[in-house]
Structures are given as C-alpha cells and as structure tokens.
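As you look at this complex, bear in mind that one protein chain is not there, while each of the others sits in place.
Moving on, here comes chain A:
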Amino acid sequence: MTKEIIKFNHVNKKFGKNEVIKDLSFSINEGEFITVLGSSGSGKTTTLKMINGLETPTAGQIIVNNEDLKNANLVELRRHIGYVVQSIGLFPHMTISQNIAVTPKLLGWDQKKIDLKVKDLLEIVGLDNEEYAKRYPTQLSGGQQQRVGVARALSTNPPLMLFDEPFSALDAITRQNLQHEVKALHQKLAKKTFFFVTHDINEALYLGDRVMVMNHGQIEQFDTPDKVANHPATKYVKDLIGTIRENQAS
C-alpha cells in the first residue's frame, strides 16, 4: 500500500500580477525520487518552496504528510523536511558540525546524541569527521560544502528531502560524483522521498523514478524517465529531449 506524501490540489500562485503557477495538481508517493525539470521561470522552484511553506499558494490546497499546510505548524513541519539549495547556504559563522547540528539543537537533543549524529552524517556524505567537523565553510571546496549541505538536510532523518538545483554551481566531475551518491543515498535510505528540482535534462532523467517536466507553471509531462525520453507527451518535451539528441550527434 503506497502512501501519498505530497499532494497538490489545483494550486495557483501569483506574485503580484505575475501568475507563476496556473493550476497545478499532482501527487507523490512515499519513497519516490521525483525530479522536476524546467527552464528558469517555469515555476519549479516556487513549487518546491510551497512544499515547505516558504511560499504560500494564492489558491488551492497542498497536503504534505497528511497535513494541510494551511493548518500546519510550519516551524515544526520544516524540522522534518530536508532542504538543500544551489547556494548551499552554510552559515559562515558556524563550524561544519555546528551547521549540521542546527536542527537537532532546535529540537533539544543532548550534546552526545548530536555529536554521534554529526559523525554519522559526515560519514554518509563521505567526509572525514576528524578532519572536517571543526572547520568553517569557507575552508571547504564547493563540492565538499554541498556534501555538508546534504548532511545538514539529513540531520533529523526527515521522511522528505527537497533539493533546489543543488549541483548546478559545481564542476562537471564533482557534479557527476554527487549525482551518483545522491542516487545511492536514496536507495540506501529506504522510504525517503526526494523532490529534486533541476534544469539539467541528463540529471533529471538519470536520478528520477519519475520526471516532472514543467513549463510556464504547468506540468507538460509527469512520467518515468523512459516514457519521457521515448514518448514525449507534448511538443515542449519533444523539443527538450531533442536537445540531448542533437548534442550527442554533434
């Protein structure tokens, strides 16, 4: 029996007069790896931010983990949703271990439990605890910083992880490594739902169990990577897929 973890019902979002999302409805099951593919301005980041309540919809209903966001305690909810962004956003005045421990501290864990968790998480993302825990963010490379970003998002073992173009500022090799690791991470951590926004087609097709292609605030196609690649539903998706083929041919 699959459980729905995210559900959008006719969601509409306007910033002033600018309608970013017209009428968005979809649902995501627990444990799925969803990638959201779209160019800038397609409304994909806004969609992601509505899931943890950073943006509120103008109309429509959003249900996360059986809770209608309108009535939810957002502060409480966010402590159980991991969040990783492109700019990483490690707090510059805190060490790596302090950065990872932000949410556990908010939840009032004792120091011993926090230390163990930090060590554990750094191991999961492939960084040596002894070497990195006491460092400050600027003393790490971009790729290492984003690993810490992922570790921080995992700190409370949340059932849902949101990624907003986490790897697009990194170099190609680091990016590919991290893609492999995120995919492995998703397989290792059973029952975790990943919601991953990207503008990189290859990344979207490689990582996702299902790919949501967005354009102008609407879903063009929401299907398995195989179906999206081989049976594009609309002209937009077809053109999008066409760009990879062209690149490969040249």
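As a working rule, a contact is a pair of C-beta atoms (placed from the backbone, for glycine too) under 8 Å apart; a residue touches a chain by one contact, two chains touch by 3 or more; residues count from 1.
Criterion: contacts and distances are computed from a predicted model.
Participant: Can you pick, from "2-oxoglutarate ferredoxin oxidoreductase subunit alpha", "Glutamyl-tRNA(Gln) amidotransferase subunit A", "Menaquinol:cytochrome c reductase cytochrome b subunit" or "Osmoprotectant transport system permease protein", the UniProt protein name of the chain not displayed?
Facilitator: Listed in its UniProt record, the absent chain's protein name reads "Osmoprotectant transport system permease protein".
Participant: Which of these touches the unseen chain: A:26, A:136 or A:206?
Facilitator: A:136
Participant: Which listed residue (A:6, A:50, A:64 or A:81) would be found touching the missing chain in the intact complex?
Facilitator: A:81
Participant: If the hidden chain were put back, which residues of chain A would touch it?
Facilitator: Its contact residues with the unshown chain are 52, 54, 75-81, 83, 85, 87-93, 102-103, 106-107, 136-139, 145, 152, 162.
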